[in-house]
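Showing chain A:
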Amino acid sequence: MSPPHTGQFFARVLCRQLLLVMRRPIEMGNPLLFFAMVIVLFPLGLGPAPDKLANFAPGLLWITALLSNLLTSDAVFRSDFDDGSLEQLMLAPQPLFLSSLSYILAHWLTTGFLLALVSPVFALMLNLPISALGTLILSLLLGTAVLSLLGGIGAALTVGLKRGGMLISLLILPFYMPVLIFGAAAVQAAVTGTPPGPYLAILGAMLSLAIALAPLAIATGLRISLDA
Partner candidate 1 sequence: MWTFFHKLGSPPWLYAIAGAILRWLVPITLIALISGTVWGLLFTSPDFRQGNSYRIIYIHVPAAVVALAGYYVMAIAGAISLIWRMKMADVVMKAAAPVGAALTFIALLTGAIWGKPTWGTWWVWDARITSMLILLFLYLGVVALYESFDNKEAAGKACAVLSLVGMVNIPIVYKSVDWWYSLHQPASIKFTGESTIDSSMLYPLLLMIAAFYALFTCCLLMNMRAELLQRESRTQWVKRIADEKGRG
Partner candidate 2 sequence: MYFNTVQALLMMDGHGVYVWPAYLITAVIIVMLLVAPMRRRSRLLQRLAAEVRRAERKTVAGVRGGQ
């Protein structure tokens, strides 16, 4: 039996990751629960006035999505690193670029994607106008994908460290800022009625750049972390 070519192996690693997550589906709820709880914090902090909340809603929703993504991106490689599966992946003849991309895709499907689908519920709690919900979901879908890719770079660089969790936010948050700027601007534009198209286009451009370059950095980062 000849070794699988790259596409089959990509699909196999993806299915393996999704299977592992499905073994404990409750854990998929953790980022969503975190998102919900932080959204609840804002009215407590800023006061319940609907109009003030609506004014901040795009920014708050996006910042919370960003933070929940940051929290989960540390564990992308951690479990496989601890029990040695990551070493076996390094030795597979298939390119590491695509294997790490499948890891990130699995991570996005189980966190960012669900977050985007669930976010309208919390947007309504912050009095975001109904007209902006579609843009919110679309911008979160694009944005969390970019965030997962960038978070993957941080995860790859710190997977070998015992106390890498806190370090990852220091490394990766500066790269999250442009995504936040254009994501929140897209939702803000939808709220004010102007077409959000250009902002979503920029998010899409960032996504394509991240898909092309981030796995390179992730693969190199993994090789370095495993070598130490």
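What we mean here is this: a residue touches a chain if its C-beta (ideal position, glycine included) is under 8 Å from a C-beta of that chain, and two chains touch if they have at least 3 such contacts; residues count from 1.
A word on the picks: all candidates are chains of the complex that A comes from, given by their letters.
No experiment lies behind these values; they were computed from the predicted model shown.
*Asks:* Which numbered candidate touches chain A here in the complex: 1 or 2?
*Replies:* 1
*Asks:* Tell me, which parts of chain A touch candidate 1 in their complex?
*Replies:* Contacts found on chain A: 153, 157-158, 160-161, 163-164, 167, 170-171, 173-175, 177-178, 181-182, 185, 206, 213, 217, 220-221, 224-225, 227-228.
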